[in-house]
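Here it is: the structure, laid out below.
Of the protein chains in this complex, one is absent; all others appear in place.
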Amino acid sequence: MSLELEARHALRSFTLDVALSVAPGECLALAGPSGAGKSTVLRIVAGLLRPDAGRVRCGDDLWLDRERGVALPPEQRACGYVFQHYALFPHLSAARNVAYGLRGGSRAQRRTTAIAALERFGIGQLADARPRALSGGERQRVALARAVVRRPRALLLDEPLTALDATTRGQATRALGELLREHEVPAILVTHDFVEAATLGTTVAIVDRGRIVQRGAPAEVAARPATPFVADLTGAVVLTGVASSADHGLAKVALDGGGTVLSTDPVPASGGAATGPVPVAVTTHPWEITLHPVGERPGDLVDVGGSARNALAATVTAITPIGNRVRVGLDTGQPLAAEVTGPAIERLGLQVGDRVTAAWKASATRVLDRGGSSTA
Amino acid sequence: MSLELEARHALRSFTLDVALSVAPGECLALAGPSGAGKSTVLRIVAGLLRPDAGRVRCGDDLWLDRERGVALPPEQRACGYVFQHYALFPHLSAARNVAYGLRGGSRAQRRTTAIAALERFGIGQLADARPRALSGGERQRVALARAVVRRPRALLLDEPLTALDATTRGQATRALGELLREHEVPAILVTHDFVEAATLGTTVAIVDRGRIVQRGAPAEVAARPATPFVADLTGAVVLTGVASSADHGLAKVALDGGGTVLSTDPVPASGGAATGPVPVAVTTHPWEITLHPVGERPGDLVDVGGSARNALAATVTAITPIGNRVRVGLDTGQPLAAEVTGPAIERLGLQVGDRVTAAWKASATRVLDRGGSSTA
Amino acid sequence: MTARRVAFSAALVVALTVCVAFLTVPVVAIFVSSSPGDLLDGLRDPSARDALRLSLICTSIATGIIVLVGTPAAWLLATRRFRGRALVTTLVELPLVLPPAVAGIGLLAAFGPKGLVGGALGDLGLQPVLTTAGVVVALVFVAAPFYLRQAQSAFEAIDRDWLDASRTLGAGELRTWLLIAIPVARGGLVTGLALAWGRALGEFGATLMFAGSFRGVTQTVPLAIYERFASDFDGALALSAVLVALSAAVLLTVKLLGSGSPGGSENGREQRRGPGNGLGAGVGR
Partner (left out) sequence: MTARRVAFSAALVVALTVCVAFLTVPVVAIFVSSSPGDLLDGLRDPSARDALRLSLICTSIATGIIVLVGTPAAWLLATRRFRGRALVTTLVELPLVLPPAVAGIGLLAAFGPKGLVGGALGDLGLQPVLTTAGVVVALVFVAAPFYLRQAQSAFEAIDRDWLDASRTLGAGELRTWLLIAIPVARGGLVTGLALAWGRALGEFGATLMFAGSFRGVTQTVPLAIYERFASDFDGALALSAVLVALSAAVLLTVKLLGSGSPGGSENGREQRRGPGNGLGAGVGR
């Protein structure tokens, strides 16, 4: 009963090209910026879009095979699709929205089934309300009830939380999480927010311009982003430069805006060539970076070797308290951000325009081939 | 030359009632949810909206006095207004947009002045481009140039960063910060994002339903929120309950969903009455909360006295990695969130559905009168 | 400075007053020029009744045909992309801007005894010129584009997600059309119906030329008004008053339906900006 998809489809400015497989009970979260082609994947699975080439298979049933001319219309695929804005039929009550997908039995029986489904989501009392009378969270639950009441063979969720405001999102996330655990069918969820993907997905796949650039457990993807794009999406800071080999197996990266950093990662093998300069992206997290007065750690590189540290001269461009931490915007030729504690700021007497040294460990520095594939 | 405003105006569901004063060179950031009436304040200052009652004064000039029947039209107030979506005239080039506000001199002179202004923002080469050909960041800079080229007597900025995507926001923030430091006029900035307010404002005022509920330096507002609303906006977690006095001058709060917490804050004096139970909100920050296996710290309250700690039994509802931290969703009768480290999660073997004890210091616990005013 | 502002506002008010007065006076004059008694007398005239009856029958048949054929045609235009779709849409809209006299000539050239397809029709024993059927043909020709245009827009304005949701919930295209598309587009369809009905009711030039003005057979109300405006002005006024009332009813129907929510707005997205006013949606969108 697992869902398998393999599709190629030309979009406006790039070609979608994905292959994925989702096991029953698994929730694959597709995360990426808007316009990356995530929703197109859902539409292909549901049969709302016929890709230029590809196959879709759910368990033993072939839903689509462009080569063999098979293309089941959406009404024969039995996917539970939750649309981004829920797409509740505006002229039908909540109960009739849910009953719309039911077949067989009398009208009264279908209504009973629909109301039971609404009750499972805690909104049985709203059965006769029209969608426009419902709040965002209530609409979401009607949409979930409508999608699962037909016992779908796959669940497809398109940004199911985006239309909600921050206050109802927590509860809605919980309702969605329970739903995914209860229904033992393959599920695909689409979101532009990595935190959302990590919360709801058992697996996360990062989509960029129509391709899956990394796939794995949420924590793993966040900890070891395979490309600068993924690092950016998960919240790291990114500098660009050119890498070459240094002593002790370290990589030495000359940054584009000036300065040099070391990493315990090896130099990426660019196209098979060995040690020539390779254009790379260097990433680390803002909380790895510490700030020091200029002169406390002179020069660019200190203690190369054992506990190799990177140090860059920087100008402070912004100081922003975020809760108990302070985010300090830095200009090192390229923009950089550090997260330090309030007392640290006070001790340094830091102000916008000050010169400081930003330091972090070589071991907390990832080097990524700017072409895109991981080297870690 | 300071700007003084005092206005009352009936909006759809509440009445705007604000009084504020902004000194030259000061940037007052009005932060609050959308619909709180923030933009209305700007419109009143600029003369685009005539309030039901109030006065606006800029230095020695009276711009508005409803009682005395004074109401200068916007074209006579010389405010530099940056609109949320920039409102660049679509049929004019960037240079003609900037020159639109200039009077006197020949057309060629005005164009020279406009191009000089664009060059100061680094986009002199785009002088002849139409707005639709510009990127979001470029549009913002044209709008800033247009607003300041007339040497306005006050600067009004309505969500100047919201229309930008994340990648250009950093640079735009820097441009805006420099602008505010250079122009020694009073500035009011409106934003729904507290971090943005804290970054750009020298003072922050939190607006809720037409009223300023707290005003102060950004760090001070974040550290000591005066009301649950402010706490929520700055990122704290909030629990509700009823407070009464306990030993050692502590406040003891019986939470609405069950459980009791202590705080080093005093019990708020509700309407002058002394020590009866008072409905309050208790706030702390997610990073103050530590998690422990059930039984490691039995009972609700431990070590009352010296290092008073709060402890609540909770069920884990979500585990979300955010960078190097993990946000754990908890249900203690009321929802709660803790931020802990990845190793801590591993050590506890924490999974959704587990029972844990959430603990934090009484001294990191704020008690706020649910009516709204601060007690801290 | 202030004087200039006052002068500008005054100029605006004068312009609007002139517009409103000029456009309102003729309508007011119809009701003021004769007493209510005269109006009722005019309507008691048997030829006036014949004209009213014929107008209602022909208009109803014509709008019935338009709705039956036009609704599926509009659905196809709204939902399928095909080569030449823009051309088809333009062709269907042309009668909207065609002068009635030209429509009359065109109908004669097409369906008249010596017309393009008129000969073939005659061989089948069908000859619409100067018959009641000819009136219906003329009304359908001038009124159909109003309904088609409006129905196409109403179908196009439906949020595609609703149609997609219906499909993923097991409904085929016919079922989706009947249970979702038509109910959701109902407001726009009724607006189009009202506009087509109003246009057919007032049709004058094309009917006059294609079907003539024979009492009881082809003389609809506008033709009856024309026939008697020189000889029996009061009778013409009475019939005009009836048509003004019916036109106003059409206008109000369109405005009330048009001010309701359009198809796409309830789905949590940003409300469409611009005039909420209905005639806009009505006449052409």
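Letters A, B and C mark the chains as written, and numbering starts fresh at 1 in each.
By our rule, a residue touches a chain if its C-beta (ideal position, glycine included) is under 8 Å from a C-beta of that chain, and two chains touch if they have at least 3 such contacts.
Bear in mind the structure is a predicted one, so any value in this text is a computation, not a measurement.
The absent chain, not drawn in this view, touches the displayed chains B, C throughout the complex. If you put the hidden chain back, the residue from B:P33, B:G59 or B:G136 that touches it is B:G136. Within the whole complex, the absent chain has one touching residue among C:L43, C:L98 or C:V190, and that is C:L98. Across C:V140, C:A171, C:A211 or C:L257, the single residue that touches the chain missing here is C:V140. From the set C:L40, C:A109 or C:L126, the residue in touch with the chain omitted from the display is C:A109, counting the whole complex. Touch with the hidden chain on the side of chain C covers residues 1, 4-5, 8-9, 11-13, 15-16, 18-20, 22-30, 32-33, 69-73, 75-77, 88-111, 115-117, 140-141, 144-145, 148-149, 152-153, 156-157, 172-174, 195, 198-199, 201-205, 208-209, 221-223, 225-226, 229, 233, 236-237, 240, 243-244, 247-248, 250-252, 255, 262, 264, 269-270, 272-275, 277, 279-285.
Residues of chain B that touch the chain left out of the display are 43, 46-48, 73-81, 83-91, 100-101, 103, 131-132, 136, 139, 146, 150, 163.
Assume only the chains that are shown with their structure count from here on.
Between the Cα centres of chain A and chain C there is a gap of 52 Å. Centroids built from CA atoms put chain B at 27 Å from chain A. Averaged Cα coordinates give chain B a centre that lies 54 Å from the centre of chain C.
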